[in-house]
Structure formats: structure tokens, C-alpha cells
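My structure is below; once you've seen it, I'll send some questions.
Apart from one protein chain that is not included, each protein chain of the complex appears where it belongs.
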Amino acid sequence: MPKPTLPGQERYVAPAEETPLAAVDSVQVDETPASQWREAWKQLRRNPLFLASAVLLTILAVVIAFPGLFTNADPRFCELSRSLDPAEPGHPFGFNFQGCDVWSRTLYGARASVTVGVLTTLLVVLVGGITGAVAGFKGGWADALISRVGDIFFAIPLILAAIVTLSSVKNWFPDRGFWGGIMAVVLTLALFGWPQIARIMRGSVIEVKNYEFVDAARAIGASNRRNLWRHIVPNAISPVIVTATVSLGVFIVAEATLSFLGLGLPFSVVSWGNDIAEAQRLVRSGTRLGVMFVPAAALALTVLSFILLGDAVRDALDPKAKKR
Amino acid sequence: MWWYTARRILQTIPVLLGSTLLIYALVFLRPGDPVRALFGDKPVSEATIAQVREQYNLDEPFLIQWLLFLKGALTGDFGQSFTGRPVIDLIAEAFPVTIKLALMALVIEAVLGIIAGTIAGLRKGKLFDSTMLVVSLLVIAVPIFVFGFVFQLIFGVKLEWFPPTVGGNTSFYNLLLPAIVLGLVSFAYVLRLTRTSVAGNLSADHVRTARAKGLAEGVVVRRHVLRNSLIPVVTYLGVDIGALMAGAIVTEGIFNIPGVGNLAYQAVVRGETPTIVSVVTIMVLVYILAALLVDLLYALLDPRIRYA
Partner (left out) sequence: MRLSRRTRLGGVALLAAIGLTVSACGGGGGDDDNGSSDSTDAVITARTTEPQNPLVPQATNEVGGGNVIDLLYAGLITYKEDGSQELEVAESITSDDNQTWTVKLKDWKFSDGTPVTSKSFVDAWNYGALSTNAQNASYFYYPIKGYDEVQKENPTVKTMSGLKVVDDKTFTIELNQPESDFPLRLGYSAYYPLPESAYSDIKAYGESPIGNGPYKLEAWEHNKELRLVPNEEYDGARKAQNGGVTFVVYTDTEAAYTDIQAGNLDVLDTVPDSALQTFANDSSITPIEAPGSVNGSFQFPVDLPGFTGEAGKLRRQAVSMALNREELTEKLFFGTRTPAKDFSAPPMPGWTDEIPGNEVLEFNADEAKKRWAEAEKIEPWGDKKLLIATNTDGAGNKASVDAMANQIKNTLGINAEPKYYATFDEFLDARDNNKTGALFRAGWQPDYPSISNYLGPIYGTGAASNDARWSNKEFDALIAKAAGAESDEDRYQAFVDAQAILMEELPGLSMWYTDSTGAAAKGVKNVKFNWQGVPIYQNITK
């Protein structure tokens, strides 16, 4: 409210409303606030690493959705008479030991490998994120309990734990079809993978919960739960996202390793891990290496895309990284 | 400091109990009958099977089995393998081999990773940095057993630089190739960590101050950049010992090394609970102690950290 002008006093400043400064001070209520996420997105779009991984991942998504676009061969039609035959028209990488088309199996195999990676990551982020947030926010006995339980799972090395678990859990999904087999691997990897995310989330939540805006929210009467999920978690989640993206690739490699040991996805599922494991005999004898290297290259490329994505997301989300 | 250490060691007890119980439960749920398999394709009478089950406490409910295992473990008796040998003997034979392999891998990955990472960090964006970035990404993305086979084929069979397999003779030289394969993935992580950390610290205030004081570049890098950059690397290396020992399952199989990984894998396939649980217990112990050691090392590396 402008001060009342006394009689005889000259006005020497124009009212704020009439100066260009008004535009500066004004608040555009309709506009979405420039959040951390929008900033990150802007940053990402300019990152060549991100663009490269985005292209790769888009191609991957298309392959997963429509593998039939890139080949006419049926990955399950195998004739022993064509065992290890070299490339021929329609079969660019020849045939594997059982006489199945290598290229077709690689394309169709993407689905299983990536599904394992994505589902495991989702599960790990969900379980690890919630438990970690609760531990960090509540502190006290809840923190102690969650941290110790996490330690139990974290302390057993992943591969060893997965071998033991898979040799047991496999039978919980008796028909072991596509989803049964995948769920067994996903649950196993997630069972021993969540504490890592939980630890990161816990540390991040502890840091964020001391920020002023959290106090402010509490002061205006936000409930604890609302405070945690609406204010703290969105601000604490970025390190989790970075770790999760990289882990996605690591989980895909872990699945392949388990398949190599004969305990990963059931052999009836067309997957990179199974095809690589089956082709290992060829490396030993040094013949027809392509049968192994085609699925191995597809696996490496996919993992690479997710790691690059993780790197780019970290650069965008981590203010410290930006400075460099 | 002592109080802190004691408290940390006390905290490991529930973790140890929990992980043995977890593994016990998992092995218990395993389908099939390991005792029956001892007799192969040949038939066997129920009486004989019952006798063997009793011998290994396999006729007890699983909580009792676990408690019996704990009771034995407290007195240093980890039970018997199906070969009739005390598990403690099996571990005493296999463990030194794996420790040696894991430590060799650790040294290789640490030395090479830190050197390459430092150079990359100092010359960020240059050719060496980009090359190392590509190398590290490839190493992470390709499964370790692919490297194992390829290295064995190239350096062991074709070039004959190393014996292709290790077998009974676990000398330093024989273990070198497997140790390189085992350390490969962690090398990539160490390299990336060091690079990021060095690059970050180069622009830190205290480094700028040191330069402003006119210190030689070498001294700045060694005293002010590296020392600070090593903290996350040391953390990683500490946690990695456990991972290396588990990763040895694959490497030991490819190179025929009579270590813990092989022991554990065979035990899992045979359903030999005492061996599996003992190996896991020891791996967990190694992990916990390594983590503790790392935390204590912090105090040496970072003068700001003090434990009470």
C-alpha cells in the first residue's frame, strides 16, 4: 500500500507498478516452477553422451517390441542338420550349435535380458527406496533394524547368494515359462540388491531432512508422512536414480553370469545369457566365434547404453558434477 | 577409537547370525535329495539313506539343524562334507588360495586403476582420458567369463605366456592371468572413481591455494589432490574384497583353481549345507572386517574424521 502523500510534497519516484521493474518482481502463477528436474532435463538434452545412449535405447526398445521387423527367421525353429552352418541369405550370422538362427535369437533374446534388468531395478528402487527413506527419516530403532537387516543381505556376495538362492527358488515357479523363469532371477537379484539403494537413500534423506524448506513445511503443519513423501523424497532421490541406471546394466551382466553357471534363466527362454553360455564351447575350440560374439556384443551394447545414460543423468542431477 | 572398533565388532554378531540363518533356510528349500544322489544311478536301500541323513543331521527340522551348526561352529567344528572330511579342513586348504588370488587382483586393480585414473583425471578430455573411458565401459559391459575364455585362449593356449590353467600349483606366476581377469571389472570402477575424484579435486579451493603458494605441480598433485581423491577409492577397494572372493567362483572354474569359489560352487550343486554355510560365513566375516578396516583407514587419510 503506497504511503499517503503529504500536501506539498513532490512525488520523485514513479509508483512501482508503472516502472519496468514490475515485470521483474511479478510472479507468473501459471508457469511451472523451474525445478531441479526441469534444469536436469535441459542439461541432458545438450549432453552428447545422453543423445548417444538415447538413440541406442530407442533402437533397443523397437527390437524388444517388434523383433520380427529385423528378421524372418523363427528363433525356435532349429534343425540339427544346419548345426554351426555359416551365414547365408536371410541368416546374416549363420547358425548355432543346435542349428538355430543366431541373429534371430539375438534379436528375440533382448526381451528377456532387458526385462530382467528393468524389473530388478524397479524392484530394488522400490524396496530399497522405501526402506532407506524410512530408516533415514525415522532414525532410532527403525533405522537400526533396517540397517542391520540390509547388512545381512549386503554382506553375502551377490553371485554366491544368487547361486544358492536360485538353486532353491527355481522350483517356486514350477512351469518355469518365460515369466516364471524371469521372476525367479529378478527376485533373487533384488533380494540381495536392495540394501545398496537403501543405504544411498538413507544417507540422502538424512542430508535433506535438515534443509530449511523441510522445517518450513513442518512449521506450516505438514504431517510427517506428507513431509517425507512430498518434500524430502523428491529432493533426495537423485543419487538413487543415478545408481539405479548403472545397476540396470550390472543386473543384465549378472543374469548372463548366472546363466553361464547354469542357474540363470531357464534354457527354454531365449536369452543372451543362455546363448552366450551355450556358445562357450566354441571359444574353447576357437571355431565359429561369431556364435558367441553376436549375443555378447548385443549384451555389451545394451549395458553400455544404460551406463552412459547413468553417467549423463548424474552429470545433470549432481550440482557438484556440473561445476567441473 | 577403541570403543568404536569394539562396538563395530559387536554389531557384526547379528549380521553373522542372520546371514547363516538366511543361507541355511535357502539351502533347506532346495529341491531334490542330496543324500540319494550320493548313490548315483544305482539303487540304495532306505535304511542306508536314513543312516546317512542321521550322520549329517539332515533328519532334523531346519531350525535345529541351524542351531546344531552354530553350536559346532562355536567350538570350531563346522561339520562334515559328504566326502566325510571336516569342512574346516576343506576351507583351510581352499581359503589361502582364494585370498592370494583376491589380493593379487586387488593390487593389480588398485595400482593400475589409480595410476590410469589419475592420469585421465589430470588430462580430462584428452586422448588418454577418452581411451580409458571407452576401455572401462567395455570392461564393465562384457561379462567376466567372456574375458576369462578369451584371455585363456590368447595368452594361455595360443601365445603360451601363462599356463592356461592353475591346478595344484598355485604359485604367483600361475595365478597372474586369473588375477588379471578377476581384477578387470574392478579395475574399470577404480579407474572411473579415481578419474572423477581427481578431476573434482583439481578445481577445489585448497588445491588452488596450494598452487597460489607456488608449490610445484608434482607436490600439489601428490599431497593435495591424490590424498583427498583416494578416500572414495579406498572405500570401494575395501568393499571389493568380498566381491572379488565371490567373483572367484567364475574365475576359479575357468582356470581350475582349487579355491573357495570352486568349493562353494561344488557344494551348492551337491546340496552340501555345512560347506556352503561355512564358506558364506567366512566371506561375510571378511567383508565385515574389510569394511571396518576401511573406516579406520579413513582416519588416516582424512584428518577431519575422528571416531569416538
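For clarity, chains are labelled A and B in written order, and residue numbers in each chain start from 1.
Quick note on the criterion: a contact is a pair of C-beta atoms (placed from the backbone, for glycine too) under 8 Å apart; a residue touches a chain by one contact, two chains touch by 3 or more.
Since we're looking at a predicted model, the values are computed, not measured.
Engineer: Name every shown chain in contact with the chain that has been left out of the document.
Structural biologist: Taken over the complete structure, the missing chain's partners among displayed chains are A, B.
Engineer: Going by the contact rule already stated, which one of B:P96, B:G125 or B:G167 would touch the omitted chain in the full complex?
Structural biologist: B:G167
Engineer: Have a look at B:P43, B:G76 or B:G214 and name the one touching the chain we're not showing.
Structural biologist: B:P43
Engineer: Looking beyond the chains shown, say which of B:K71, B:R85, B:K126 or B:R223 touches the absent one.
Structural biologist: Within the whole complex, the residue contacting the unshown chain is B:R85.
Engineer: On chain B, where is the contact patch with the chain that was removed from view?
Structural biologist: 31-34, 36-48, 50-52, 55, 82-85, 89-90, 93-94, 152, 156-157, 160, 163-165, 167-168, 253-256, 258, 262-263, 266, 269-271
Engineer: List every residue of chain A that touches the chain not included in the displayed model.
Structural biologist: Interface residues of chain A facing the absent chain: 78-81, 83, 97-99, 167, 170, 262-263, 266-268, 280-282, 284-285, 287.
To be clear about the criterion, only the chains that are shown with their structure count from here on.
Engineer: Give every residue of chain B touching chain A within the complex, in rising order.
Structural biologist: 11, 14-15, 18-19, 22-23, 26-31, 137-138, 140-146, 149-150, 153, 199-200, 203, 242-243, 245-247, 249-250, 253, 264-265, 268-269, 276, 279-280, 283-284, 287-288
Engineer: Under the stated contact criterion, what part of chain A meets chain B in this complex?
Structural biologist: It comes out as residues 148-149, 151-153, 155-161, 163-165, 167-171, 249-250, 253, 256-257, 260-261, 276, 280, 283-284, 286, 292, 296, 299-301, 303-304, 307-308, 320-321, 323-324.
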